[in-house]
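Would you mind keeping the following structure in view while I ask a few things?
With one protein chain withheld, the remaining protein chains of the complex are depicted in position.
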C-alpha cells in the first residue's frame, strides 16, 4: 500500500487514538478551496486531462525544480513545450528520480493521488514507470476522470481560481450558464495592473481603460476602472482579492501625492523606490475598495520572483525559481492599519514565506486587529512539519479563531484531495497532542477540528 | 475538572512518569517573582479585589486583545473606565467568547485560577457566566482572598513590582513599616527619564531634579540624580533595574559627546536618531551604575509600543497593541560589552520577543560573556510551546546555568501561581524528554529542575 490509514498521526498510541477519532469526525466534510490556481476552462470544457507527464510533471514547478536541482535538464523534461513530443520518456525520467522526493509533502500528495485515484499500490520507480504511465493514461480517458466528475468525487463545495483583472472570465460565465451545479469562483488578482514592474504593465493599464470605459491615464479614472473590474468579478461570485507583492509595504498618501506618483509611474521612468511606493499605496486603495464591496483581501508578500535569471529569460515566469526573503509586517502594514485596522467589516488574510514572523509579528497582529486573519502555511511551508510549526507558533497568541482553515494553492487539480487530507490530519495530530497533554478538553478538540476543516474558511471568505 | 494533574507532561508514558517525578520534587518550592507588574498598594492597603470583570478582564490586555481581534468592542468591555457600570455584562461577554482562548496559555492560567482558587469545575461559557460571576464575587469578599492572605497562600517568597524613578514608593515603605512579613520589592524602571520619546520626558527630568536636589539640566547632574534615585530604591530592597527599549542598541560616547547629546535632547529638538543614540548611551550608563551599586540589569528590547494609533489616541498606553519587531543583539550590544562584557560582578539579563535570536545570538552571547544571562521566554512567548522552544534552542549553547529561572511578568496577581506552574511543568517536561532519551541522567535532572524552579532566580537577582 502506498498510503497508510494512520499516516501523519502521532506515533504515541494514546495520542494516535485521539487523532484518529478527530479525523474520523471531519474526514467526510466537503472541501472548500478558496485560493488556488486551477483553470476554469477545465470545468467549462470538461475534456479529459492529458497524459501523466503533462498532468503531473510539466505544469508543477515544485515537481520539476527538485529534478532540476539534481541535474536533470529542463529540455529533457520538455518544460515550456506546449505539446510533449515524448511524454512517456518524460515520465520515465520522473519515475527514476522519484526517490528524491522522500520526506517531502510532494511525495505524500502524489502517492495519495496514485493510490486513491488510480488504484496503484506499487511504489513509483524506474521499474514501475510504464505501469504507472499506462494505468494513469487509460483511466484519464474514462468519464469518471473528467474534470466535472472529479470535482464531485473530490467532494468539493467551492473552488476558487486566480484571475487577472483583464481576464474575460468567459470560462466562469460558461460554467455559470451551464446546468452544472458547482461553485467555481474567480479571484481578483490585480498584480498585472497595480505592479509597475509587471511585464506589460503600461499596456495592461491601457487595456483596463478600454475594458472599463474609464480614462486610466489619470488617477481617479484608474481607481474607477479598478472598481468596475472588481464589480465584474463580484457579479460572477468572486469573494476575494489576492496580492502577491515583493514586500508587505503599505502607504497612505494624500490624493495629491498619489496623483503625482501615478503620473510618474505612467511616464515609465519611475525608480524602484517609487514603484514600491506605488504598490504600497495600491494595497491601501484595495483595502478601501474591499471595505466598500466586501471582497476579502489576501496579501502574500516576500517572494523574490524569477530568481534564476537564465531560466527566466529562457522560459518566462513561474519556472520554479521563486525564493522567499525576510519579510517585515509590523512596520510595513502600519500605514494601512492606521486607516483600516479597526474595521470590523474588513477582512485581510496575511500569508507569509518567512516563518520567523509567525510568533514575532503575525500572531500578535492577528491577535489584536479586528480586520486581520492568518492564512495557512503554504508554498514552501505546507508540509506536515510546516503545518505543525504554524499551529505551535501562531496558536499561543492568535488562537485558532484568527486563522482561516486550509487552502491548497495549487495548479495541480488532482492533488487537491491529498493536500486537504494532509492539512486535516496534521490539525488532528496537533489537537490530539493538546488533548493527550491535557491542554484542551476532547469535546473542544472536536469543535476546533470541525472549525479548522470547514467553518473558519467559510466564515473568513464569506462563502 | 478544569485542570488535569498530568497536564503539560509528555504523552509518552515513560517520559510522563519521569516528568511527574521531577515535578513532585519541585512543586512545593516557594515562588520567586523577580519581575512583574502587580501593585504594592494592594499589599499596603490589603483591601478586597474587585469583581470578576474588573479583576480578570479589564486590566489584562492579553485577555481583551483576543476579544477585540474577533470584533468585540472595547466600549462594550468598558475598557478604560475607572469604574465598571455593568461588570456582570462585561463578564458575560467574556464568558461567551471564552472558546477563543482554546489552545492559548491564557486559557490555562485562567482555568487554573478558576479551579484552584475558586473551586469551579464546570467550564466557563455563556451558560456558566453567572455561576462564575457570583461564585468569584462572593469569595473575593472573604478574608482568605485579601492580597496578603493570597501572597501567603501562593507560597510567594519574593514579589517584585516595576516602578518609575519618580514614584514615591510610599506603598513599599508602608509595607516595610508594617508588621507583615513579606518581601515586596520595587524595581527601578527608568524609561520615563531616559527615553526622550516617553510621554512627558522633559517634565520628568525636571521632576527628577527636584526630587533628588540635583541640577538635571546638565549631564553630570542628571547622572547624579539617577544615582540618587537608584540608591533610594536600593534602600527599599530593590534588586534590579528594567529597561524596555525599542531596540537593544547601546553606545559608548565620550563625556563630551554625551554632554552635547544631552543638551540637544533637553532642547527638545533632537531627531529620532539622536533619541535612539541617547537611549543607547543610557543603557551603558546604567551598566556603569549597576557595577557600582550591584543592581541587576534587565534589558527587554524589540516591541513596537502602541502600534494601533487609533486605540492609543483613545485609550492611552498599554491597551494591547504592542507588536514585536526583529531585534539584533550581536551588533547592538557591542559598545556596552566592549566596556563591561568581561565584568564578573555585573549581571545583565537579556529578554527577547524575537525567537529567531535564541540560537543565533542570545545563546552564543550568554554562553560566552560573564555578565550576560538569558531571561525566560515571556510576553508573547510564555506559552508551553514557547517555553519548549526556548529550552531547545538556548540550552545547547548556553546550557541551563546561564538562564535565570522563570518570571511571571504579570499585572494579574491571581494568575501568578498558574504561570509558575506552567513554567515548572514545561521545564520538567523538557528534562523528562532528555532523561527518556538518555541525554541526561535522572539524578542530574532533579538537580536541574530544582535550579530552574528556585536556585537560579535567587542567584541571578541576588536575592
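A few notes on this one:
Labels for the chains are A and B, by order of writing; each one numbers its residues from 1.
We adopt the following convention: contacts are C-beta pairs under 8 Å (C-beta built on N, C-alpha and C of every residue); 3 or more make two chains touch, one makes a residue touch a chain.
As the structure is a prediction and not an experimental result, all values here were calculated from the model.
In the complete assembly, the contact with the undisplayed chain comes from A:355, out of A:355, A:421 or A:437. Across the entire complex, the residue among B:47, B:75, B:257 or B:444 in touch with the chain not shown is B:444. Touching the chain that is not shown, out of A:7, A:88 or A:339: A:7 (per the contact rule at the top). The residue touching the chain not shown here, chosen from A:18, A:32 or A:66, is A:66.
By the touch rule set out above, chain B reaches the unshown chain at residues 10, 12, 14-15, 326, 328, 330-331, 334, 337-338, 341-342, 344, 356, 359-361, 363-370, 372, 392-393, 395-402, 433-434, 436-441, 444, 447-448. Within chain A, the residues in touch with the undisplayed chain are 3-4, 6-12, 65-66, 68-71, 99-105, 108, 123, 304, 307-311, 320-326, 353-356, 380-381, 383-386, 389.
The working rule: only the chains that are shown with their structure count from here on.
Each chain gets a centre from the mean of its Cα atoms; for chain A and chain B, those two points are 40 Å apart.
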